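Note that one protein chain is taken out, while the other chains of the complex remain in position.
The first chain written gets the first letter, and so on, giving A and B; residue counts start at 1 in each chain.
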Amino acid sequence: MTVDEIARLVGGKLEGDGSLAIRGIASLESAGPEDLSYAEEPRALARARQSRAGGLFVPRGISVPGRTTIAVEWPKAALARVAEILYREAKPASGIHPTAVVDASAEVARDASIGPFVVIEEGARVGSQTCLVASVFVGAHVQIGSQCYFHPRVTVYRGARIGNRVTLHAGVVIGSDGFGYVTVSRQHVKFPQIGGVVVEDDVEIGSNSTVDRGSLGETRIGAGTKVDNLVQIAHNVHIGRNCLIAAQTGIAGSVEIGDEVVMAGQVGIGDHAQVEPGAVIGGQAGVLPGKIVRKGLTVWGTPARPLSECKKIYAHLSALARGGRPADHKS
Amino acid sequence: MTVDEIARLVGGKLEGDGSLAIRGIASLESAGPEDLSYAEEPRALARARQSRAGGLFVPRGISVPGRTTIAVEWPKAALARVAEILYREAKPASGIHPTAVVDASAEVARDASIGPFVVIEEGARVGSQTCLVASVFVGAHVQIGSQCYFHPRVTVYRGARIGNRVTLHAGVVIGSDGFGYVTVSRQHVKFPQIGGVVVEDDVEIGSNSTVDRGSLGETRIGAGTKVDNLVQIAHNVHIGRNCLIAAQTGIAGSVEIGDEVVMAGQVGIGDHAQVEPGAVIGGQAGVLPGKIVRKGLTVWGTPARPLSECKKIYAHLSALARGGRPADHKS
Partner (left out) sequence: MTVDEIARLVGGKLEGDGSLAIRGIASLESAGPEDLSYAEEPRALARARQSRAGGLFVPRGISVPGRTTIAVEWPKAALARVAEILYREAKPASGIHPTAVVDASAEVARDASIGPFVVIEEGARVGSQTCLVASVFVGAHVQIGSQCYFHPRVTVYRGARIGNRVTLHAGVVIGSDGFGYVTVSRQHVKFPQIGGVVVEDDVEIGSNSTVDRGSLGETRIGAGTKVDNLVQIAHNVHIGRNCLIAAQTGIAGSVEIGDEVVMAGQVGIGDHAQVEPGAVIGGQAGVLPGKIVRKGLTVWGTPARPLSECKKIYAHLSALARGGRPADHKS
């Protein structure tokens, strides 16, 4: 694509030489004349003059002397959109690799791509244009929608339901048993872990993350939610739409999470807690079992508190640590 | 099974129509007339009247008007027991899948079930009725007892010993090298990680958890202990019997853990610490290296303290956060 074609694609305003051919995306520093880049914040814009990029997305009303720019409302988003086209994964060959073991009763779309050493058990369904790269395990009666992409070694336990355009990274486990036992005479007897697990459309889950099935009910991850690596999602958890959950966060059993919630890394949510829509939970914070994080609130710390309260506590402790009297006693 | 048969099985007292056939287990809300459910706490009992369940386990002395109930001492445990029967996994077919790679010197019980893409190396032993679902790796000289169930992609390094009735979920790693180095002239030289690892009878370990082998000694997980997903158990750790260890907990090298210890999620135990029998460690707590958590004590926070002390600290900090003077200064 030329810079000019890209400008028209995203509805941006071109300044400079639109005839250059663009073959890739790169950072300001590493870009060459065949690369597209972007500059959005003042500091990046200052560095943009030195960039060798063949084209730059910039905010509306901005130009960079000597550089070819495309002015758009959201430069970073425009770059993401162009990247989707430039880096569209070569569609893997349709068909079932001869080493895959696919049960005769499974339904695999003709244009799905089933790689080496994949196992698909009885009654499972794999949708159109879905790709299971290699060594993926699909348990009995699992349903997988269309245009999904499962990286190597994904394991989906029996009966799980996966929507469309779901990306699961290497080593993800969907539908393993929840951690539920009844203690009888000091022995832990397994409580039934026979519920369902649903991963809705457009979800992406990072490497080696684990999602347990429901105990009697259902575990559900809402459409458009993105989950990072090494995250634990326990039985009967319900996660809303368009949430962002960063690495190593753990969500205990029966937690309810609303839409558009953001969790930083290593957060812990105790069982039966509720996180209302739009709440933001800071890194390493711990929400106690049964607690409610209110709509739109930002919380931090363990036990999690509103950020403003945390700041007071940390200011107090900092004063102590430096040998002075706590700030709040100064008066 | 009919409700009546179930009542007799668990020694419970039937009230209502015992002739109904039960085919499944479900929550109060989702149960239909062919499902069994349970209600134990007052709030659940209040909701039980609305349940469409064909039968309900309830505590002794309780009845629910209009509902068929079975009164037992421990309703939840009774349900677990019935679930074991109703949901007994269809026994997988015995035998070795033609794609599995099994060394000629390995001993695999005739009624074991070895799935596709399993690798069993020289001298390994797999016991009676044990099932290795798919893509499981069993290193040289590993010993696995009878009636074990290893989900896809379990990896057991050479020489590990696994007892009977052990369940390992997808992606579990047993016997990888511990994290031990000697630093010589600023280079980290690997200290030998050549010890053993023993997983005793009736242990269950959750998805993608990791258990390292001993350095020179042995790592051991005691009988009946249950471990959740993404837990790390380091070299030379000894864990007692019937412990419960929740998700994302990490136990550093040479830690000693007694019987019936309970750890919530994301707990960290520093190296050489001791946790005595029956202790309870709250979520995200951190026990410092070399410290001892006394028998039966409940601790929380980092560094971990008795729960009663934590509560005082948090009350103090809460008062600060809300702008008042700390509670303990009021006098």
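Here is the rule we go by: a residue touches a chain if its C-beta (ideal position, glycine included) is under 8 Å from a C-beta of that chain, and two chains touch if they have at least 3 such contacts.
On a predicted model such as this, the values are computed, not experimentally measured, just so you know.
Q: For the chain left off this view, which of B:T155, B:T219, B:N242 or B:Q274 is in contact with it?
A: That would be B:T155, which touches the missing chain.
Q: Consider the whole complex, including the chain that is not shown, and state which of B:T130, B:T210 or B:Q274 touches that chain.
A: Once the missing chain is taken into account, the touching residue is B:T210.
Q: Please pick, from A:M1, A:I25, A:L45 or A:L288, the residue that touches the omitted chain in the full complex.
A: Among A:M1, A:I25, A:L45 or A:L288, only A:I25 touches the chain that is not shown.
Q: Looking at the whole complex, which of B:S128, B:Q232 or B:S318 touches the chain that is not displayed?
A: B:Q232
Q: If the missing chain were put back, which residues of subunit A would it touch?
A: 25-27, 30, 37, 74, 76-77, 79-81, 83-84, 87, 97, 99, 115-117, 133-135, 151-153, 167, 169-171, 204, 206-208, 224, 226, 228-230, 242, 244, 246-248, 260, 264-266, 283-284, 301, 314, 317-318, 320-323, 325-326
Q: Touching the hidden chain in the full complex, which residues of subunit B are there? Just list them.
A: Subunit B touches the chain not shown through residues 99, 101, 117, 119, 135, 137, 153, 155, 157, 171, 173, 176-177, 179, 181-182, 184, 186-192, 194, 208, 210, 212, 216-217, 230, 232, 234, 248, 250, 252, 266, 268, 270, 284, 286, 288-289, 302-303, 305, 309-310, 312-313, 316, 326, 328-329.
By our rule, only the chains that are shown with their structure count from here on.
Q: Take the average of all CA coordinates in subunit A, do the same for subunit B, and state the distance between these two points in whole angstrom.
A: 27
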